Structure formats: structure tokens, C-alpha cells
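Dumping the structure here so I can ask a few things about it.
The other protein chains are all here in position, but one chain of the complex has been omitted.
Up next, subunit A:
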Amino acid sequence: MALRAAVLRHIRLPVQTLPAAGSRPQSQLSFLRLFSSHDDHLTKEEVIDRVLDVVKSFPKVDPSQVTPDVHFQNDLGLDSLDNVEIVMALEEEFKLEIPDKEADKIDSCNLAIEYIYNHPLAG
């Protein structure tokens, strides 16, 4: 330990000043990203289409009744257990895991579309 300190005290390293950043050729433009990082996020249209498809394919649902505004229980005559099933089917379609607290709030196509569209991981 003492040796190390002694060595350090006696070694002097020459400090070189690096050339100023300005001397680097300015023609090197930083790479311009042309695509936004949200490019792989779903469009609202796509979310709406796929949500409606999932709801329409639910066996207890009459597909002709399904619009983006429908309420699962009030308009489609489903019960709260069906609600759970639909939300789980949406989870599988969009590869999401929706926590119970949020899932309980999703009781219409509107809310489903909003939630999924705003979810960063929807796929």
C-alpha cells in the first residue's frame, strides 16, 4: 500500500490537450433518423378494427350489433363474467397483460380501444 502511494507520488503523466472539437470536419452530420421511434405503434384504425373483430367473434355476441360505441353489458346483453372473458380475449389479441384494476373498468368498446391505443406495448 505504501509502495503504491510512493509510486503514484513519483509518477508524472504527461497531459496532452486534445484538439478542440471544432477542428473535426463539420461535414460529418450526425445520422438523421428518418423514422420516429413510435413507428411500430398501432394506428387507431388498426386498434379499432382488431378490437371490433375480437368482440364480433365472441360466441355470445351478435356481430351486427357491434359498433365502436357499444357497451358490453348494456348494449350487447353480456354479463360481467362475459366482460372478463372479452377483456382476456383482447389481452391475447394484442399480447398485453391488463391488471385487474384496469380490466374492471373496461366495459365498452370505447374504453377497450382507448386503453389499448394508449398502451405502449400493444402489439
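To be clear about the criterion, contacts are C-beta pairs under 8 Å (C-beta built on N, C-alpha and C of every residue); 3 or more make two chains touch, one makes a residue touch a chain; residues count from 1.
Note that in this section contacts and distances are computed from a predicted model.
Asker: UniProt protein name for the omitted subunit, picking from "Centromere protein X", "Complex 1 LYR protein domain-containing protein", "DNA replication complex GINS protein PSF1" or "NOP14 nucleolar protein"?
Answerer: For the chain missing from the view, the UniProt record says "Complex 1 LYR protein domain-containing protein".
Asker: Name, in rising order, the residues on subunit A that touch the hidden chain in the full complex.
Answerer: 73-74, 77-81, 83-85, 88, 100, 103-104, 107
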